[in-house]
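My structure is below; once you've seen it, I'll send some questions.
A single protein chain has been omitted; all remaining protein chains appear in their positions.
So that you can tell them apart, the chains are marked A and B in the order they are listed, and the count of residues begins at 1 in each.
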Amino acid sequence: MVAATPLLSTRNLQTGYHTGKRKIVVAGMLPDLRLEPGQLICLLGPNGSGKSTLLRTLSGLQPALSGEIHIEGVDRWSPAALARKISLVLTDRVSGNNLTVDSLVALGRYPWSGWLGRLNSADLSNIDWAIRATGIGPLRDRKIHTLSDGQSQKVMLARALAQNTPILMLDEPTAHLDLPSRIRLMRLLHKLARETRKAILLSTHELDLALQIADEVWLLHTGGQLHSGAPEDLVLNGTFEAAFAEEDVTFDMEAGNFLIYTPQEKPVMLAGEGPAFFWTRRALRRAGFEPVEKAILNIRVEQRQGHPIWLVERSGETGEYDSIRKLLQVIS
Amino acid sequence: MTERPFRKVRLTGLLLLLLLAFLLDLSTGTVSISLKEILRVFLSPSTANPTWQFIVQGIRLPKACTAVLAGCGLSVGGLQMQTLFRNPLADPSILGVTAGASLGVAAVMLAGGSMATLFAIKELGMSGSWLIIGAACVGAGSTMLLVLILSRRLRDNVMMLIVGIMIGSITLALISIWQYFSNPEQVKDYLLWTFGSLGGVTGGQLSILAVVVVIGLTVAMMSSKMLDALLLGENYARSMGLSPRKARTVIICSTSILAGSITAFCGPIGFIGIAVPHIARFLFNTASHRILIPACCLIGTTLLLLCDAFAQLPGSQAVLPINIITSIIGSPLVIALLLRQTTVHTW
Partner (left out) sequence: MNSNFSRRKKGEDKDKFGYFCAMSYIRRWFNAASTLVILFFLPACGGADKQPHDNTPATTVPSSARSRIKYAHGLAIDYPGQYKEVRITSHAAGRTDTLDYLLLPAGMAVPPGHAHAQVIRIPVRSMIVMGSPHIAQAEFAGVADRITGVGNGDYVYCPLVREGLQTGRVRQVGLESGLNNELVISMRPGILMTMTNPDAAFGEYATLMDAGIPVLPNADWLETTPLGKAEWVKLMGALTNREDLVNMKFDSIEQAYLRLAAIGNAAAIKPSVIIGMPFKGTWYTPAGESYVAQLLRDAGASYYWSDTKGTGSLALNFETVAPEALKADFWLDAGDVNSKKDILSQDARYGAFRAFRSDAVYNYNRRVNDHGSSDYWESGAVNPQRVLADLIRILHPGTLPADTLMYYKQLK
């Protein structure tokens, strides 16, 4: 699967800014990174860890403080040539006056069209394909400023697709979307990577989605270290938890998500199986209980005529309830 | 894509309107000359009344041609600035180039105790209107150079916008100091210049202005693709292969050439640069500069010709300064457009 020359690779890369004469290093200890065709890579990390800076640096929007970035083995690219290799979806708000969806997507052909920007048939078919792939056909004649955030995000993706580059980078593309849209977008990206052999790199905060969909995760720690690997490996070896440790949140290795509450001491004995068991455990944890081997409070989840019921036993008293809400009312 | 024929109709309509405005401008004036007489001046000059001939060919025609050039140049310059700075209030004067031209003119008009210097310049053979034009060009050119040098050091266009405004205010402050210490009569001449005038450009000056404006417009047309990309902001523009600095340089050059030369020859003419791009976007409902640039030329020209025709107060022998008319006509137009747009947006 690994090609002789990767689409993108870095060596000794250091990202950051120059302000005036001062150098501000954001990520100074990056390992050498590689992007391969057909790969979907998620860039994860807490706020302020430098995800955007890394994306901007890799895509050529800002210069690296040091180190090299090779695209198809070459490290010097003119802006125009680079634009035929990497396309971007950014968090920048686009509100161009009078710009229609159609002409915005058409702007994606900028690196390929002539000096006046006239479009030929190849350009037009790329645009059509991008619009179909993102499903924004009904929006074609709408003005940009009339779109919702989610629609706008899709349109910007369509523009990047129209640019038709082997590498596609997206900075928090799911930020403004509702859950189904997020899932659909992720699925679309996954499909694109598989079908078009594009290398797709996206930064996101959607950890559970990223864990499900990414071929590889780049995990940036506050302070600029980066761990890369298959998402499952990173979970299992604790890297994941460590990356967010400072944030005073806990990663639930079993569920693959973060715990919102902080674990508490009230012990409870829980027994049962299936989804009902899973959700009961979540609810109890939220309410401040920690399942342990042996406790005074004893809860058992059972199935009765296809519906879950909850049996509670505490200091000899027993009770039976048909919803988690009632259960929580009693034990609290 | 169904927009295409619709655009052609509008462009053709505007072209007709432009021709009408041109004829209207030729036929309005304090001296009343019938359209028939005007046509005779052009079609059979030998039979035309020589006074009418002088007025039509010597006064009205050059004035109308100047209006065409200034209308094109200022509105395209305004369009470029509004896109470059992504600011609907931007106009060609925002770079400070207009103020620079004014400074040049102030330098020769408000000699401020340096009459001897002025005499020395005149001895060199520069005199009269050429002296003023030359001074304005030097002023505009050096401001443009300064803006370009600074623009190479700045990373983004908002900074550029602020720098342009700062240069403009420094320049105007210098002029004010000059005015403060000047002979009132010179101040009056200078103030008259700041009112703008389409009437003072004739003969060789008109040809030079035409050449310069055509150069500026050509550069603008060639930058239309860059302008389109800049609509998405500098980051996206860069990601599409545009070098923002190069684009900025090209666009600043084009606008400076247009605004500088027109200000040098006609004095400052406000509002066309702000109003016309909005009208063009409204009429053509597009953001593509390949269409907006020619549209701005047509609309700007028509508007300035109409303003010039209105400047000849009916029944009066006086003419209002063009700079005043453009504001009086331009501002309500923009407000009207904004009102219409709001109703469109709120459904």
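The working rule: a residue touches a chain if its C-beta (ideal position, glycine included) is under 8 Å from a C-beta of that chain, and two chains touch if they have at least 3 such contacts.
If you're wondering where the values come from, they're calculated on a predicted model, not measured in any experiment.
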Among displayed chains, the one left out touches B
Of B:Leu17, B:Ile59, B:Leu150 or B:Leu333, which residue touches the hidden chain? B:Ile59
Which of B:Leu23, B:Leu154 or B:Val187 contacts the chain that the document leaves out: B:Val187
For the chain left off this view, which of B:Thr30, B:Ser169 or B:Ser207 is in contact with it? B:Thr30
Which subunit B residues would touch the chain omitted from the figure, given the whole complex? 29-31, 50-51, 54-55, 58-60, 63, 109, 111, 113, 115-116, 118-119, 127-130, 176, 179-195, 197-200, 202-204, 267, 312, 317-319
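Here is the rule we use: only the chains that are shown with their structure count from here on.
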Whole-Å distance, subunit A centre to subunit B centre, using C-alpha means? 50
Give every residue of subunit B touching subunit A within the complex, in rising order. 88, 221-222, 224-225, 228-229, 231-233, 235-236, 238-243, 281, 285-288, 290, 345
Subunit A - residues contacting subunit B, complex: 59-61, 78-84, 86-88, 90, 92, 94, 96-100, 103-104, 107-108, 110-111, 113, 115-118, 145-146, 163
